[in-house]
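Omission of a single protein chain aside, the complex is shown with its protein chains in their original locations.
So that you can tell them apart, the chains are marked A and B in the order they are listed, and the count of residues begins at 1 in each.
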Amino acid sequence: METLMALVVGALFASGVYLMMRRSIVKLAIGLVLLSQSANLLFFTAAGLTRGSPPLVPEGETAPPVPFADPLPQALILTAIVIGFGVLAFTLVLVKRVYQTVGTDDLDEMRSTDT
Amino acid sequence: MSHDVLVALPIVIPLATAVITLFSYDSRAHQRIISTIGSGALLVAAIALLWTVNQDGILVSEMGDWPAPFGIAFVADLLSSLMVLMTGLTALTVSIYALGSMDPRRESFGFYPVFQILLMGITGSFLTGDVFNLFVWFEIMLIASFVLIALGGERPQLEGSIKYVALNLVSSMILLSAIGLLYGMAGTLNMGDLGLKLQDVDQPWLVTTVGTLFLVSFGIKAAVFPMFFWLPASYHTPPIAVTAIIAALLSKVGVYALIRAFTLIFTQETGYTHQIILVIAGLTMVTGVLGAVAQTEVRRLLSFHIISQIGYMLVGLALLSPLALAGSLFYVIHNMVTKTNLFLISGVANRLQGTYELKKLGSLYRYHPYVSVLFFVSALALAGMPPFSGFMAKLTLVRGSLEIEHYVIVAVALLTSMLTLFSMAKIWTEGYWTPSPAEVDGELPPGVEKFPGWTRQMVALFIPIIVLASLSVGMGILAQPVISLLVDTAEQLLDPGLYIEAVIGDEP
Partner (left out) sequence: MTSLILQTAARSLVAVLLLFSIFLLLRGHDEPGGGFIGGLVAAAAFTLYAISFDVPSTRRVLGIRPQMMIAIGLLLAGGSGVFALLTQDPYLTHLWYDLDIPGFGEVHLGTFLLFDIGVFLVVIGTTLLVVLTLSEE
C-alpha cells in the first residue's frame, strides 16, 4: 500500500511541477492545486497508513482498542485542505484579474517587473 | 498580568483590530484611527512581553489548556518576544506612514483589516511552539501579503504577485511535506518535543534530509541564494507603505524560522547542515549586493539589498557561536529599522519629485535638506558606518566570526559592505547631489513645488521616518544594552535544553 501511495504522490508532484513550468497562468494554477494535493497525500502516507478503528475510548476504559487510526494527521490534513481551498480561491481570482489586465495568459509576456 | 494573557495579547490585539476595522468597513476615517491605535497597542503589549520574558525567563501558554506536547503551545522566549517587539514597532511606524500615503481607493477596499491580519500572522509565527501551527500562521501571513501586494490591481502589481504567489505556495507545499515526514518520523510536532526526540535517533541522516527540506522551504521564504528571484520581481510593485511592511517583516519571518529550526530541532549533523547554511549565507550576501549595484530604480535597488542583508543574518546561525549569533540578531533588528526607513524615505522622495528612477531624481539635497539628512543617516547605517546601528551589528558579527577563526566569511561580509556603501553612494549622488533634470539654468521652473509645506499628510510621513532614524542612531551609540540583551538571546538559543524544559517540563 505504501509503495502504491509513494508512486501516486510522486506522479502528482511531477505533474504539478510540470504544469507549473508551462507558460499559461491557468496551468500554473492547476499545477499549484496538484502540488497541494500531493503534499497532503504525502503527509497522510508518511504519518502511517493503518487500518484501524476510530480512536474512541470505550466507556470505563482508558485507552482505545488497538489497532486504532491516528486522528492527528487527518485533522492536520483537513486544516491543510481548508487552507489550500482559501489559497486556491485567491489564486483563481488573481489569475482572472491578471488575464483581464494584461490581456494574455502567457507568463513570458509578464516580464515588466523582472530584473 | 498573568503569563497567559501576555503571550496571547500580541495575537489577539491585531485580530481584534482587524474585526473592528471590518465593522467600520464603510468609514475610512474610523478605520485609520482604529488601525493606528491597534498597532500602538501591539507595540505596548510587545514591550510588556519582552520585559517579562527578560525578567522571568521563557513563558509558555498552552492554548485551550491542552498540555504540551499534545496541544498547541505558544512559547515566548527572548528571540520570539524580541521579534514581536520589532513587529510592533514597524507596524506602528508604517501605520502612521500609511495615514499620509495610502490612496483612498485602496483604503476603502480593505487595506487596514488585511494589514492587521498580516500582523496577526507574523506575531503568530513568532510565538507558536508547534511546527504545523507555524505552517498555519505562515499561510495566514502569506494570504494577507498576497492581498496587500495585489490590492489596487495595477498591471505591475498583478504581474509581480503572480510570481510571488506561485513561488511562496511552492515553498509552503515543501514545508507541508517536510512536516508530514517529520511527524511520520518523530510522532510529534511540538518544537520542544521534537528537539528532545530527535536528539538521539539512530538514523541522523534521515532527520538531516527532512531538515534540508525545511531549509529549502524557509529559504524560499527568507529569499536566500539561489531562491530569491521572486523578491525583487514583486516587492517594488505595491505602494510604498506595503513594500515597507513586507520588506521589513516577511523575509525576517523566514529567517526566524530558520534560526528556530536549526538551533532547536535539526542539530544532529551541524557539520553538514550548518556548513551549507554558511555557504548559502556568503553567496546570498554577494549576489544580493551585486544585483543592487546594477539597479537604477530606488525600490528595486533596496529590494536587492534585503537579500544581501539576509546573508548577514544567516552567518551567525551557521557559525553557532553566541557572539556571532548575537551579531546576526543585531542585523535582523537593525535591518528592520533601517530598511523600513529607507523605503519610507524613498516614498517621500517620490512624493516630492514624482519618480523612483535615479536618473529622474535630483537636487533633493538642495531643496529638501531634512529629507537628505534622514536618508544620509539611514544609508550610512545600512552600509555599516559608525556610529550607526549597522556598524555595531557588523562589528559584533565580525568579532564573533574572528573569534572562531572563520576568516573567509569575514572577508565576504566586509566586501559586501563596501559594495553596499557604493550603491548607497550611488543613490546619494544621483538622487541628492546632481541637479534635477527638471531644472532649467540651475533653477526649478516656475510651477514645480519645492516643498508642499507641513500639511497633516507630510507630518504623518515624517514622524515615522524621524523615529526610525533616531532609533538607528540610538542603537549605534547606546549599543551596549542592546548587545548584552542579544548575547543573552543567543545563549538561550544555543542551549535548547532551556526551551525544551520550559515547554515539556522536567519529565524525560
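Just so we're on the same page, contacts are C-beta pairs under 8 Å (C-beta built on N, C-alpha and C of every residue); 3 or more make two chains touch, one makes a residue touch a chain.
Note that the coordinates shown come from a computational prediction; the quantities given were computed from them, not determined experimentally.
Of A:Ala11, A:Val57 or A:Val82, it is A:Val82 that touches the chain left out of the display. Although one chain is not displayed, its contacts with subunit B can still be listed: residues 2, 4-5, 7-8, 11-12, 15-16, 18-19, 22-23, 25, 61-65, 110. Residues of subunit A that touch the chain left out of view are 82, 86, 89, 92-93, 96.
The definition used in the following text is that only the chains that are shown with their structure count from here on.
Contact residues of subunit B toward subunit A in the complex are 132, 135-136, 139, 142-143, 146-147, 150, 153-156, 158-163, 165-166, 169-170, 173-174, 176-177, 179-181, 183-185, 189, 232-234, 236-237, 291, 295, 300, 304. On the subunit A side of its complex with subunit B, the touching residues are 20, 25, 28, 32, 35-36, 38-40, 42-48, 72-73, 76, 79-80, 83, 86-87, 90-91, 94-95, 97-98, 101-102, 107, 110-115.
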